[in-house]
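This is the structure I want to talk about, given as structure tokens.
Then we have chain A:
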Amino acid sequence: MAIKIEQVKSVLLKNARVVDPQVKLDQITDILIEKDIIRKIGPVREFKGKTVDCKNKIVIPGMMDMHVHLREPGEEHKETVITGCHAAAAGGFTELACMPNTKPPIDCRSDVEFIKERAENHLVNVHPIAAVTIGQAGEQLTEMGDMIEAGAAGFSDDGKPVLTAALMRRALEYATMLGKPVIDHCEDLSLSESGVMHEGKISAVLGMPSIPSIAEEIIVARDLLIAEYTEGLLHLAHISTAGAVRLIREAKSRGVRVTAETCPHYLVLTDEAVRGFNTLTKMNPPLRSENDQKMLIRGLKDGTIDTIATDHAPHAIEDKECEFQVAAFGIIGLETAFGLIWTHLVEKKLLTLEELILKMSVHPRQILQLPENKIESGAPANLTLVDPDIMWTVDNTAFESKSKNMPFQDWKLKGKTFGVINRGKMILTV
Partner candidate 1 sequence: MKVKCEIMDAKDITRTLNRLTHEILERNHGTDNLVIVGIRNRGDALAYRIIRRIEQIEGKTVPLGMLDITLYRDDFQRLTDRPILQETDIDVDITDKKLILVDDVLYSGRTIRSAMDALMDLGRPALIQLAVLIDRGHRQLPVKADYVGKNVPTSVNEQIQVKIKEKDGEDRVFLVEN
Partner candidate 2 sequence: MQLKSRHLLGLEGVCQEDITLILDTAESFKKVLDRPIPKVPTLRGKTVANLFFEPSTRTRFSFELAEKRLSADSVNFSKVGSSVAKGETLKDTARNIEAMKINFVVMRHSAPGAPHFLSQCLDSVVINAGDGAHEHPTQALLDMMTLRNCFQSLKGLKVVIVGDIEHSRVARSNIYGLLTMGANVGVCGPATLIPREIKALGVTVYPGIEEAMKEADVLNVLRIQLERQKEALFPSLREYRNLFGITRERLDRVNRRITIMHPGPINRGVELDSDVADGDYSVILSQVTNGVAVRMAVLYLLDGGRQKLEGDDHGN
């Protein structure tokens, strides 16, 4: 499947169910788009331009994935800005934020500009997250102000935690002064050590070095205390444990300015999947227990967890076709996220369509202090087109991503996005 980007002169989305909880919109109607602007929401009788039949389809505000690894610069054999954007579009995302742990890391203005430039002409908006510390080495703060001017949307040393409490304190104080959050990868390295999977029954069975839940929770607790103390803007990436959910819930109830994300794989898989030593089930944080999964879903539901991000982590085949202990951490997720969430949460009534829109479209933009994206007449047309009923089978050979590493091959899913519209461009995938 090759992505085809069409320039929009004018396009009519006919008979769509248009849903946007931000403007309390949920009705079956037409949307007329001219260039990059929504001209009209309402019945359009006569129209000569391109029409997309959206009968039984849903149009939602364009989705955003705030946790993507694009691998450029440095590991272009795994992914590039362009292939990553293609994969995002194929998965229904119109915007993404990319993590700075490239080679070299994104830690100065020219690095941020490089990423922005690469994505300049794509439909997908790319918002670089820049490093908290130079070289992500955990020592010296980066020039955050300069990088925000160039387009950086937040700061993270993702791949690693912000190393010390003192550093976290300073980073939060400084980034918050500039209005951007610090995104932390919560992992106490002394506890996770050489671990490769969740510590629990399955790790006991497999005899594998493991990562206890508390490795995540201790840093979550540390960060929450620092955020409370500094009144900083804290975002916690890929939350995976019940204990972390509990800590965040409690902190939010006290008014700490914290937001949190989880990933589709933690919601649909548990450490049971690691039996058989499938390296495609290896990620960091690791797949957790059934109880953790239940608590993550509860956390999503009650607002403790604000967003679902993919942690799209492309790796070459040789990084995964090896012993479990040696294999790279991480899986790709852009092209399966919507289908997984729709099939395993929305269809099972664990999440409503409105909640999905909040978690996957509205909140990521709020967290990164980006302009809101509403479906309103006169607003920029930034939309995702959803076919809620289609049955499909995951096939990574048809993926846009350069990498194929994910454990969902051959999964039967219901619901898929079939198009995205943004920046006066449209991509339809069938």
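The set was built so that all candidates are chains of the complex that A comes from, given by their letters.
Convention: a residue touches a chain if its C-beta (ideal position, glycine included) is under 8 Å from a C-beta of that chain, and two chains touch if they have at least 3 such contacts; residues count from 1.
As the structure is a computational prediction, the values presented were derived from the model and not from experiment.
Chemist: Which numbered candidate, 1 or 2, lies in contact with chain A within the complex?
Modeler: Answer for chain A: candidate 2.
Chemist: What residues on chain A touch candidate 2, complex-wise?
Modeler: Residue positions touching the partner: 199-201, 203-209, 212, 276-277, 318, 321-326.
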